[in-house]
Structures are given as C-alpha cells and as structure tokens.
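This is the structure I have questions about; it appears just below.
The other protein chains are all here in position, but one chain of the complex has been omitted.
To keep things simple, chains are lettered A, B and C as they appear, and every chain counts its residues starting from 1.
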Amino acid sequence: MTVQRGWNFLQTPGPTNIPNRILTAMHRPAVEFLGPEFMDFAKQLFADLKTVFKTEAGYPFVYAANGHGAWEAGITNVLAPGDKVLVPETGRFAHSWTYMAEKLQIQCEMLESDWRTAFDPAAIGERLSRDKGHEIKAVLLVHTDTATGITSDVAGVRKAIDDAGHPALLMVDTIASLMTTDYRMDEWGVDVTVAAGQKGLMLPPGLGFCAVSEKALAVSDANTAMPRSYWDWRDRLDPKVFYKAFCGTAPEHLLFGLGAAIEMLQEEGYEAVFARHYRLSRAIHAAVDTWAQAGGVELFARNPEDRSNSVTPILVDAAHDPMKFRVICRERFNLGLGNGMGKYEKEMFRIGHMGDLNEAMVFGTLGAVEAGLKLAGIPYAPGGVDAAIEVLTAD
Amino acid sequence: MTVQRGWNFLQTPGPTNIPNRILTAMHRPAVEFLGPEFMDFAKQLFADLKTVFKTEAGYPFVYAANGHGAWEAGITNVLAPGDKVLVPETGRFAHSWTYMAEKLQIQCEMLESDWRTAFDPAAIGERLSRDKGHEIKAVLLVHTDTATGITSDVAGVRKAIDDAGHPALLMVDTIASLMTTDYRMDEWGVDVTVAAGQKGLMLPPGLGFCAVSEKALAVSDANTAMPRSYWDWRDRLDPKVFYKAFCGTAPEHLLFGLGAAIEMLQEEGYEAVFARHYRLSRAIHAAVDTWAQAGGVELFARNPEDRSNSVTPILVDAAHDPMKFRVICRERFNLGLGNGMGKYEKEMFRIGHMGDLNEAMVFGTLGAVEAGLKLAGIPYAPGGVDAAIEVLTAD
Amino acid sequence: MTVQRGWNFLQTPGPTNIPNRILTAMHRPAVEFLGPEFMDFAKQLFADLKTVFKTEAGYPFVYAANGHGAWEAGITNVLAPGDKVLVPETGRFAHSWTYMAEKLQIQCEMLESDWRTAFDPAAIGERLSRDKGHEIKAVLLVHTDTATGITSDVAGVRKAIDDAGHPALLMVDTIASLMTTDYRMDEWGVDVTVAAGQKGLMLPPGLGFCAVSEKALAVSDANTAMPRSYWDWRDRLDPKVFYKAFCGTAPEHLLFGLGAAIEMLQEEGYEAVFARHYRLSRAIHAAVDTWAQAGGVELFARNPEDRSNSVTPILVDAAHDPMKFRVICRERFNLGLGNGMGKYEKEMFRIGHMGDLNEAMVFGTLGAVEAGLKLAGIPYAPGGVDAAIEVLTAD
Partner (left out) sequence: MTVQRGWNFLQTPGPTNIPNRILTAMHRPAVEFLGPEFMDFAKQLFADLKTVFKTEAGYPFVYAANGHGAWEAGITNVLAPGDKVLVPETGRFAHSWTYMAEKLQIQCEMLESDWRTAFDPAAIGERLSRDKGHEIKAVLLVHTDTATGITSDVAGVRKAIDDAGHPALLMVDTIASLMTTDYRMDEWGVDVTVAAGQKGLMLPPGLGFCAVSEKALAVSDANTAMPRSYWDWRDRLDPKVFYKAFCGTAPEHLLFGLGAAIEMLQEEGYEAVFARHYRLSRAIHAAVDTWAQAGGVELFARNPEDRSNSVTPILVDAAHDPMKFRVICRERFNLGLGNGMGKYEKEMFRIGHMGDLNEAMVFGTLGAVEAGLKLAGIPYAPGGVDAAIEVLTAD
C-alpha cells in the first residue's frame, strides 16, 4: 500500500473536513450526563440549534444516529402505517428516503423528474390539487440532493402546497444543505426538517437532527398508530426533566463538538458561511466548465442557478471509468471524491465542498482533479485552477 | 462556581473514565466511509466484536445510537405489535425496557421481585410452563441492573426456558455488564444481546449494539408487521455491500474508538478484565460493609454473591438526603456518583466501577466518599479505605 | 509486562499530572512564529508571566530548555569565569547547581547544613559579613529542594544579605516551588529567579524560565567575559523586534500550553492554588506521620513548618529497600513515586504533590502507598488515608 503524506483532501459530500477545534472539544473526559454542568451546556445548545434552522417556533431534537436515523425519526413521528406521502424525485436520495418510508409501511408516490434540473414546485401543486380527499399526509422534499448537486426551492414548494389549499405537512431533508445554504424553516413554513452533523456542521458522523413545527408536534402527539420510542418527540420534550431530550445517555462528546461547531459558525456569521460556500462552489463550477470544453467531462446540473453550494457531480464520457479515475486521485493525490449514485453510478464522480473549506483547499482539490483526469486519460481542457482563480479574485 | 482541579472521578455507572488512548484514536480526520481503508477496518471490527460477546454463530450490529436505541433495535426486529413478552423485575431498568416495549405496542408481563436479590430463574420457568399456547414470544432479561447493582443468572434463565420446553427468545441487556463480567452469548443460548459503548467498553456515548443468534435473525426476517428500517438487521447484513452495515454514514470516530477499546481489552485479556472488575468491586463492597457498621449506610444488594462487578448502590438512612451528599462529593471532591433510581430515588446513591479503573482510583473514590459522608453528617464507621486495602493486597 | 489500566498516578516531583486542557491547547497546527497572531499571543504571555513571579519591575525570559538550562541561563548572564558564589546546602539540588556552576568555571563555596531542616539565613549573613572585599558575587538559593521537601526562607536570606551590607545578587531556584507556594520576587528582593514548566505549571517538560531584576540585567549587560548567546538576556530583549525573545524559532506548542496553564491558575486564583497545595500537603504529612508510628518509615523534614507544599520525602528503615517498594507501587498500583536522592538515595522515596491535584487523588495515592508498604513488608501503622480525611474535612 502506498504511504500517504500530508493532508487527505476529503472532498466527498460527507463526512467533511473536521476542524481541529471540534476534535479538541471532543478530546476530553466524559461528564455526569445528568449533572448540572452538562444540563446547562445542553440547554444552551438546544437554544443555539434553533438559530441553525432559523426557527423560533419550532423544536429541535438531537439523536445519537445518522441522517438515516433522522429520516426515520421524522417519518415515525408524523406518519402512521398506511399513510400516503408525495416524494418529488430530486435524485437518488428521494429514492432512498422512499425506500425507508416504505419499510415503515408508508405509501409513497414519487413525482418523477429528470435529475438534472431543480424540481418544479408546480408539479407538486398540481398533484395536491387533485388530492381532494387529502389522502396525502406529507410532501418529502430533499433540499439539496447529494446525488445530483441540485438545490430545490423549498419556499416554492410551500407556496404550491398552500396554493393548492392542501394540509399536507412539508418535510425537508437538509442533510446536504444545512449550513452551506440559507435555510429558513419558519419563514418557509417547513413542518419537519431533517439534518445530520457530518456535512455543513463539520462534525464526526453520529448525530441526526429533527426540527419540528408546532403543527408537526401536534400530529405526532396524535399519532398512536406508529410504534416508536427512541425517536418519539413528546417523550424527549419534558420541560421539567431536560435530560429526557436524549432518551437515555446523551452522546456527550458529539454534543461538545456540536457546541464548538456552532460557536465557529456564529463567529464567522451564518450569512458569511453561506456566501463562502456560494463563492467556492462557483469557482468549482467554473473549473468544471473549463475542463468540459474538451468533451470528456460535464457538469451534471444543467442550469447554473440550480447548482448547489455543497456538492458538484460531474459526468464522465462513457469511454472512461470514473471509479478508476477516483482510485488514481485517492492513491496518487490523497484526494477523496464522491462516487456516482443511482442510475449515474458508473458515469459520475462528485466533488464535495461543504464545511470547513477555503480557497486554497479548492485550488488544491481542483489541481489534483485535473492531474487525475490527465493520468486517467479523460479528455479535458486544461486551466481549471486558472478559472477558479479568476472567480475567487473577482470582487 | 468552584473551580475544579485534578481528575474528575467519574464514578457514575456510565459514561465511565475514557482512556486517553481511545480519545486519541478518535482525534483524527474523517475518512471516506465507503473507501477501502475504512471498509477493511470495519470488517475487522465486526469480527473482533464477536469475541466481545463470545459468539461465533451470532451476528453483531453496531448502531449510531445509545443503549435505549439498542433496546429498540432488539425489540423491533423480533417482536411485532401485540406480541407478548415476559420481563423479570430485576430493578429499574426492567421497568424502563418495559416502558419502551409498550410504546412499541408490545404486551409486557412483569414477573415481580424485590430488587435486592438476583432474580430467580425458577419463576420464569414456572410462568413459561403455564404458557401452553406459547403466546410469550420472548424473555427480556437485564443482566446487571444498573439501578440495583445485582447481576442475574443468564445461563439459569436459559435452562429454565429450555426445561419448560418453551420457544421464547432470550433477550439480554448487557449494557451495564459487558466487559466487566463474563458473558457467553453462544454457550448461554442468548438470542438477542443488547449493549452500549459508554460503560465497560470505555467509549464516549453514542454507540449501541445488538448481537443476534441465527434463530433471532430468522424471526426478524419473518417479522413484517413491525415497521422499522434504521434498526432492521437484514438490511444491514448484505455480505456484498458491507457499508450497509451502518444504514447510511458510519459513525467513524466512535468506531475508531471502539477499535482502540477492543485492542486494549484484548491486550489485557478478557478474563483478566473480568478478574480486575471482580477484585475492585469486592474492595468497594468491603468498604461499604465497614461504613455500614455505624448504621447510616447499607449495601443495597443483600447477598454478596449477587453483587455486580460494575456498580454498587448504597442505601442511606432516611434521616439523610443522598442528593445533598452527592453534591458535596461533586463540589468538594470532584467526584461524580450515581443517583438512586426508581423507588429508591431518594434513599440511594451509587458508585460506578466499570471500565478503565484501577486500585488507586478505587482508593481515591472511597476516600472521597468517606470524606463526603463525614461532611454530610451521615453516620459511618471509618476505615473504608483500610478495608479496601485489605482486599486488594490479599493474594 | 503487566498491562496497566486506569490513570497513572504520577506522584513524582515532576513532571506532574498534565491537565487535558493544556494538552488540547497544544494539540493544534503550528503557526507563523513571526506572524501577528503569534506575536500578540506571546506578548500577552510575557505580561502574564510577570504575575506568576510576582514581579512588576523584572523581566521574564522563556527558554526552550529545562530547569538545568534555566540554571545555566541564570549563571552565564550574571557571572563570569572565576567569579565566586555562595551556595547554601539545602540538599541535593544545591549540589547539582554547584556542579553546573563549576563546569561554567564559577568558584562555589557551599555553606554546609544538615538536609533535614530549612537553611538558616543567619549563616549566609555571617559568611557575607566576613567577605569584606565583596568577592562573592551571588548567593544561589534553592527555594524548595526537591530532594528534601524543605522550603527555605527567601525573604530571610535577602534580609541577611542586606543586613550584612553585601552587594551579592540573590539567585533563587523555584523549580520545585513555583505555583505551589507563594513566591514574591519583587517584595523579597530576588535578582534572578530560575524556574521550569513541568511542575507547578503543569506543562510537558521543555520550558525553562528566568525572571530578572533591573540590577541583574545591568550585571548581565556588563558581563562580557562569559561566552553566551542562546541564554543571553539582552539579545532577547529587543522591544522593537519581539520575536527575538526566543532566539530563533519559538517553542510554540509549549507556549500555547503555558498560556492555558496560566489561564487555569488565574481562574483558580494564585492564592487559592497555594492554599490547595498547602492543604493537600498537610494531609500527606498526616498520613506519613500515622504510618511512622510503627517505625518503618519517617517523614524526612524534621520540622513541620519546614515541609514543602510540593514534595514529601520519606525515609525507610534500613532493613528495607525503597526501590523495591517503588517497583511494587508502579507495577501493582500504577503509581509513580520519586526516588531518594544524593546521600539518601538508598533510604528514601518521595511523594510529589504538585500541580493539578485534588483530594481524591491524594486519597488514591496514599491508599496505594499504604498498600505498597504492606506488600513490601515495610512496617507501618495503618490509617494513613483516615488521617488525610481528617485533615481534608476539617474547616
């Protein structure tokens, strides 16, 4: 095996580069999880979490889990076996969430779409308008689909639901968008937000989140048909016994890390964080568009305005194997890239650019990708880094 | 607030003292969770985990969760809404597991018992013998109940089930016993073992485990009635796509910690680990028995042979408030002790002695407890540490 | 080799128990050592260091070195080959400092003393009174001699020098006393203070310090006869080019650790730190006095008021080998103790109690020592921890 030196450029779409400040916050003894020191810390953390989701009215829940666990938490609280939901086909993760919902005995109807453009809210409105009996209990929307690198219009979907006069809950998966892109739970009228720690929040994997509107909480309270305990919101919401928020032992160290993460994000400023992600992502798009001039690669998302702040999938000419290319990047350049997913599994690689990232890291990533393209024999027009420099020095 | 100096003696029954070697194993960048390096590491980890449970035939599952999550995983896989189970009343955690099972729509029958002696397997055999229709699907046994500090006889329960000719599954919660006390899943015929990382395994909280017999796995496969996905065993058992073992992003850092923990336990030797826990626990019992001569405190477990290797609950004379005593220990001596639980909440404190513990730490703990008793005005006969020294220098 | 579990009780007189907060402060990338961020940090550190020595008029110097290096720094700046100094025989470290001074071509006159009582300042005054020609350039006084556990009277020595009307510089080694015992450089009229990081300052070894009066600095400026560069004060004191304070690359990480250490000490309060050390040391003395009733061990320092806050040497009956005893403590109880030094090498062991220490750690240490005495067959009267509990619960 090759000995690797220097930093591993982990440009997968999660987990992401973990700041040392977060790792040191976690490098400490455990504490009494029922003790006053930890209780005070955790209460403040929950207050801070509300700002992360931009919700004042909502309730945040923190799970020792991952994003899939948070998905299940969202579903089991507000849906019961046999309930029907609508899933806009944003990409692979719309299918994955559907797979899970069906295992939980939910009936899922997918609104089909090509994966290469943002989902059109009108299609949701149209379908809901036809659901006169209000059989559809919820819309499950992936904000940024990690498989496509496309960000959909949450506010637009809310409007479409409202315009259709439909009571369906709006559930939004922000796993790949949170803290890379503006997200406004209250303003956009989201009922259930699902998230995880290992992407924009820069944490080691192991935390899942729900943020929940009053309306969704009431639905959960009334939902006796779906068996659940670990995920159950009401049990975790005892204002007198705060430690119940964790349903057992709290994942202390990940929470210490989360505290450090939020502190860092607040120091930078949420809007500055989003702006940085936007700026860096546009530099990456510019590089890919440059390479694309030779025909060997192509940016997956057709419309520039749909492209996400957090991940950039790239199609590779059928004559070439993206997996071989990724192995070259990993072994020669200590660079980790994401694989293609779903129907594009064998035609795509993805560059993640979430979390603790800066300009020089982008230049390093792009340089290594370009060098990898060269070694893999995939046609590309040189100058990707030059294009990125242009973007990142423009004011 | 008092500034604390020196080590925090975290003698709660979990989380426990985390060795620096585990914390340093976790202080590292994330890795590609689908990459070959991590896959190899995780496969080996699962192989090693089997030795932890002393199972060759069984399957280990690792969850980003806590012990409550692992409880839910065990229940949702092998039981369906409406199913009936038997729960021996070992103590508070028998009630907690029951609470969870009932939320998952399982019918629970508790076999009552005083909490101060080990549960008698004969009572289980007797009840199962009367269940001619085999309505009872499982026995849910807590190996060491953290609330009582009593360890029950798993092999005896298995024998009672078998002698009754009953097909009930045997599910055992080893959260507070694993890696402090010998546990032999295969030999004792356990079907589902539930465990967590933050006690004998010395990890930061955030991992839950199931270890599952072939029989239990088959039950799970046939169990279509219980909605579940995150917890589902079969989905995690794809031999061709190992990463599915984590149902989404793997909790990498906790797994790196787990790898270090198992390495440490194997270096010491599992039997040596159990012997150390036994030895240290007997020293603590001796100290409490010494103090008890003055009547202010009393070891909760009536029979010395029932007393666990991992936690020692102590009853306090009704004239005194164990909570005030614990505050003194925390604030004056940087010592964390467990609270009383369940019906003994206001009459008890508990000394945890699991995990990365040695003689001098026990002396320090006992000295601080004795000093705390003095300051709290709780009657005790001095000499607790002297008694512990006697035990720990005897060969 | 025995596998050790739990904390290592490192009760040697340095290095001492390093708080995790200091280790995490050091677990970080290097920085530009000439950059503005580091310069600002270092300037503040030097300002804070002045409070550690209780000097306003003096100058602190920080060396990548150890205590021996700091000794050499002190000598080479204010003394020239052939100069004569007076060394009160406080114990082994008076001899070690003398050894070094002689290698640096300084003539040393030792004022002999038994090691078991604090040095009498009158003997210094008497000797200086006889030095009519002022040939003696300095008095080299060890504040707390680590080999004897006795603290001498710095203010008394200053008064004796002044009363003798002698211009000798007063140089004080505070390596084993700093931040365990009150030390007032300005008030006590010390010219050169020598210190190191790995004891009361709780740092990993690698830093040495001088704190220097105006008078000493002037002597150094005039001292062209002694070849020196790395140690030279004036070169490090360029107010316009602060980075020269380090004579080359700064030991950044140890300085980050030092910053955390001073922060912790200030949070607790220096006087509270001294009081804690006093209290804990008296508990240890009480334990040793208890054991001593059986005749096998004896506290080395004859007068209780001479006993230091930081280390307690204990004489062992000639029939027994303290080294064997220490091996038992190390291998059976994970307890590190100091060896005997100098003429008491084969008759003594020492308990260090400096730095990040609390009551429970003292109880643990004493329990393990008592258990070790038992296993080594060294006669002792039991009850050491009980005696310590008495001391530490008295108000």
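Methods note: contacts are C-beta pairs under 8 Å (C-beta built on N, C-alpha and C of every residue); 3 or more make two chains touch, one makes a residue touch a chain.
As the structure is a prediction and not an experimental result, all values here were calculated from the model.
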Query raised in the report: In the intact complex, which of the depicted chains does the undisplayed chain touch?
Result: A, B, C
Query raised in the report: Who touches the missing chain here, C:T12, C:T290 or C:S308?
Result: C:T12
Report summary line: Among the options C:G67, C:P88 or C:P313, the absent chain makes contact with C:G67
**Report entry** Identified contact with the non-displayed chain, of A:Y230, A:F325 or A:F363
**Finding:** A:F363
Report summary line: Across the whole complex, the chain not displayed is touched by chain C residues 7-8, 10, 12, 14-18, 23-24, 26-35, 63-69, 71-72, 76, 81, 99-100, 103-105, 196, 198, 204-206, 208, 226-230, 232, 235, 246-254, 330, 336, 339
Report task. Quickly run down the residues of chain A that touch the omitted chain. Result -> 3-7, 9, 17, 27, 267-269, 272, 276, 332-335, 356-368, 370-371, 374-375, 382-383, 385-386, 388-389, 392-393
Report summary line: Residues of chain B touching the missing chain are 20, 23-24, 27-29
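By definition in this document, only the chains that are shown with their structure count from here on.
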Query raised in the report: Where the centre of all protein Cα atoms falls, which chain's Cα centre is nearest to that point?
Result: B
Query - Shared interface numbering between chain B and chain A [over half = same, under half = different] - result: same
Requested in this report: Return the chain whose centre of C-alpha atoms lies at maximal distance from the corresponding centre of chain C.
Outcome: A
**Report entry** Centroid spacing, where centroids are CA-atom means, of chain A and chain B in whole angstrom
**Finding:** 34
Requested in this report: List, in ascending order, every residue of chain B touching at least 2 other chains.
Outcome: 7, 17, 27
